[in-house]
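Just one protein chain is left out here, and the rest sit where they should.
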Amino acid sequence: MFDPGWNPLHGVPSYPAERYGVLADRIGGILQSRSDILLVQAEAVVALEAVAASLARPGLSALNIVTSPYGGWFGQWLRRGGATVRDIVAEPGLPIVIEAVAGALDADPGIDVLAVVHAESASGILNPLSEILALARDRGIATVVDAVASVGGHSLDVDHLGIDIAVIGPQKALGGPAGLSALSVSRRAWNMILSDGAPRDSILSLADLEAWLDNGRWALPGTPAPLEFFALEAALDRIEAEGLENLVARHALAASATRAGLAALGTPAWVPAARASNLVTAVPAPVGLAPVALIAAAGRLGVELTEGVGTAPARLLRLNHTGQRAAFQTVLANVVAYGAALRQAGHSCDIAAASEAISATYSR
Amino acid sequence: MFDPGWNPLHGVPSYPAERYGVLADRIGGILQSRSDILLVQAEAVVALEAVAASLARPGLSALNIVTSPYGGWFGQWLRRGGATVRDIVAEPGLPIVIEAVAGALDADPGIDVLAVVHAESASGILNPLSEILALARDRGIATVVDAVASVGGHSLDVDHLGIDIAVIGPQKALGGPAGLSALSVSRRAWNMILSDGAPRDSILSLADLEAWLDNGRWALPGTPAPLEFFALEAALDRIEAEGLENLVARHALAASATRAGLAALGTPAWVPAARASNLVTAVPAPVGLAPVALIAAAGRLGVELTEGVGTAPARLLRLNHTGQRAAFQTVLANVVAYGAALRQAGHSCDIAAASEAISATYSR
Amino acid sequence: MFDPGWNPLHGVPSYPAERYGVLADRIGGILQSRSDILLVQAEAVVALEAVAASLARPGLSALNIVTSPYGGWFGQWLRRGGATVRDIVAEPGLPIVIEAVAGALDADPGIDVLAVVHAESASGILNPLSEILALARDRGIATVVDAVASVGGHSLDVDHLGIDIAVIGPQKALGGPAGLSALSVSRRAWNMILSDGAPRDSILSLADLEAWLDNGRWALPGTPAPLEFFALEAALDRIEAEGLENLVARHALAASATRAGLAALGTPAWVPAARASNLVTAVPAPVGLAPVALIAAAGRLGVELTEGVGTAPARLLRLNHTGQRAAFQTVLANVVAYGAALRQAGHSCDIAAASEAISATYSR
Partner (left out) sequence: MFDPGWNPLHGVPSYPAERYGVLADRIGGILQSRSDILLVQAEAVVALEAVAASLARPGLSALNIVTSPYGGWFGQWLRRGGATVRDIVAEPGLPIVIEAVAGALDADPGIDVLAVVHAESASGILNPLSEILALARDRGIATVVDAVASVGGHSLDVDHLGIDIAVIGPQKALGGPAGLSALSVSRRAWNMILSDGAPRDSILSLADLEAWLDNGRWALPGTPAPLEFFALEAALDRIEAEGLENLVARHALAASATRAGLAALGTPAWVPAARASNLVTAVPAPVGLAPVALIAAAGRLGVELTEGVGTAPARLLRLNHTGQRAAFQTVLANVVAYGAALRQAGHSCDIAAASEAISATYSR
């Protein structure tokens, strides 16, 4: 007989109902927001779809900034619900240009909602969030920010910035579980969601989640997933011990060292620092070299590089320095392994200088 | 500074992509099915909504058997997608009567799909699944079975019974995690789902999941939740070590001992054995006694009884003997604590005889 | 290739050195002692052997109270180190009689150390600890108390009682790990240990452990076992959340209900309540029935009874209500399963009355 042994994942107890409220408060702390915090028991892409499904209805007009496939889907979900959506699409793999946003807003004074992704892990870019939000604020437009990748890696002061809905997931810079997500919902956003026609009785209904808020406990159909909630607590414990500012600073240092290393290697990062995310750094493979082959060569050293995805140009590679990877050891291994892969492909590069630059950045 | 200590839930590695196929095969074993097995990274209620959303379209005609709120929602989701749905609703807290199903099918020869819940944990009843499926088979009607509560507690031979879509969750009799679910999809069901008009790019799209099947790995947007997949493996390890038939037999014994105990106590179970589930046993509180007070009294002994929910009559209490609770110790504690609660409320009952009956059932 | 999957026990990080001191303080809280607290990285039997090896030397005279094999070994270890030891042995399976202790002390005014086990899990008895300690206090004799089984199940106020060395393990009533143990050492005990001839450089040397105290961190050869220390923290978290007094009261209630149940069953416990431990209850099997057969019959119900061990009379069975087992559900299952086993062996007993008695005890 196959004997399974003991596994700590056996017999996990139910998550105590009275702790959902505490969890929500702790997430409010991460977001620096006094808005309502909703927990969604599914990956963050579901929370995003739920936001779109819950806001969308005929008569709603939205400006949707697209810098990755997620942005594209968001527009599609809004349209599915009957909304009128204008997508403005950035250059492939680049952040949106603030003038394009201003122009689009000026062109259509009837816009009710603006949606934008804060940082894209698909291409390593950062959108000019505070400038975009300022434009929306001036015009009284509600805002939806996809902060799934950015939360913990960039500062995100939801109330100060005036974000109506911010969606986050714990699985990236926060280093937590991937099976749940959370969002903040302002009073203005609730008014839009709860006006006539709100979908109900669906995983995509934020209106359903309001019941949860009312009694301070989980009130939805289906069984709560205890592993996800306990793992979220564990992640919050770590974040609170490290300090949110220190967590962001650690990601900024990793990004800065990665960029310094790549520059010294002779293959500078894809976008300038001001437009780059702190979570992954994209670098264009030299002409004539296939990213897949470079990734395979790095993989033989035990270092995981990945291709850019979505709308990013095909020759981008990504060096990941998110969460536990925002550390000297990983940053160094990423860059040196990339250099070794280039060498092996016959492309000269200065591994030496790259190591120096990374050490120097971290030693400052 | 708050020091979080070590928590085994920190830094869980990614789930290896090549193991999704293995997981699916193991679930196929549980379902005794060679149909395609899809994994959904959300609680089973989402898989049910996805089934309805993926099947529903104008022109589809469905007969929907309602024995709990889940059944009610299923009809609603089908209607939302444009389908024509006839609900047949059982008496509160009781299984559907087979004649009602036959009559409804005879009355409308254009029905394409029949949907039914196998066992209801809300009221502890079991629908006459094989008889219902036989009626559908004779008429060439596709079938959707919600086996979320029943899988592992009752035998469920998907291919032999001719079920087109069976939806399960690991969190009940299988004793596993709640943050994912699975379903089997027959060729006929795929044809219905993939015909023109299939929704795409949504958590509710089964058509999206077909891509997953094609390359044998996770291919959906969003990050896979490793804890859920590793915990599902742990549950399958245990089930395979115990044996699926032994697992079902253990639930049947727990149900039988609970019923014998309640009868001896002087408060027989709500439905006769042939119509009862193996997972929870519902019992009507004696007239004049509030279920809530009895539950509180049992709770003081550390024993958790619950109220019936949904369409079940308000005076039902439930004794849970699902998963790890399908054991002598829990069955005995449930019934004796219920007896002690009755006593405390001034209602006479025979705790003695109940204990005897449970011991005798388990000692046979 | 065999694929091991993820196991949370992989890659456990080192235990942070600065937390040993915190751990020791928390254990001091459990023992209500300001003595030095030493952590020993081995099961508590090793801590006991180390105490004997560290105290013993030619010229030391000890009175050793023997109520189980552990007591016997303790005397042997003292003798091995050169001490003169007088064992006083209780009746098999019974606590020591206080008059015997007084008599032995009176007979030999040169005794330096008195050693006694607080509660015996081998036979379920409790020695009259405070009376014994009073006798030693009056005579200025140092005392060693084996509180491995009793800690958490009985109150143990080390400083108030004037215990010089108390040895505990976390694996019984405290519900913690078994791979480490702890002891409190008074100033007087240190003086005895550190006087000329103290063994050094050995797992059995308490003098070595003093180095640990001096710098507040682990200072011994060998690698600290992180799992044990993290698991001890987890146990202390639970104990502090429940409250030490509540933990002791929970064990007292379990013992009391077990005894009431056995009495009602018609097979009273082995020793009267005043001489019984709160951790396990021993009961003599009726004449003519083999304990092993009764244990096997209970085992078929999934209930684990055990034989008495060591010096306990051969016909004793033990019902365990220690740690998580100190709960209504386990107490009830233990007694009813024992009753069912008696019945099956043809011995009449009143399972009914036993269940009643247990419910009544817990409902008070």
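Chains: A, B and C, in written order; residue numbering restarts at 1 for each.
We take it that contacts are C-beta pairs under 8 Å (C-beta built on N, C-alpha and C of every residue); 3 or more make two chains touch, one makes a residue touch a chain.
Treat the numbers as computed from the prediction; the structure is a model and nothing was measured.
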Check the options C:V22, C:V46, C:A198 or C:A360 and report the residue that touches the missing chain.
-> C:V46
From the listed residues C:P95, C:G124 or C:P177, report the one that touches the chain absent from this view.
-> C:P177
Full-complex touch with the removed chain, picking from A:A119, A:V145 or A:L332, is A:L332
List the residues of subunit A that touch the chain left out of this view.
-> 3, 5-6, 8-9, 12-13, 16, 19, 226, 230, 233, 297, 300-303, 327-330, 332-333, 336-337, 339-340, 343-344, 350-356, 358-360, 362-363
Hey, which subunit B residues sit against the chain that's not shown?
-> 7-9
Contact set of subunit C toward the excluded chain (per top definition) = 1-5, 7-12, 41-46, 49, 69-70, 73, 76-77, 169, 171-172, 175, 177-180, 201-204, 221-228, 230-231, 234-235, 237-238, 240-241, 324
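Rule of thumb we're sticking to: only the chains that are shown with their structure count from here on.
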Dist(centroid_CA(subunit A), centroid_CA(subunit B)) in Å evaluates to 35
Chain centre separation (subunit A, subunit C; CA means) in Å = 53
Multi-partner residues in subunit A (2 or more other chains touched) are 7-9
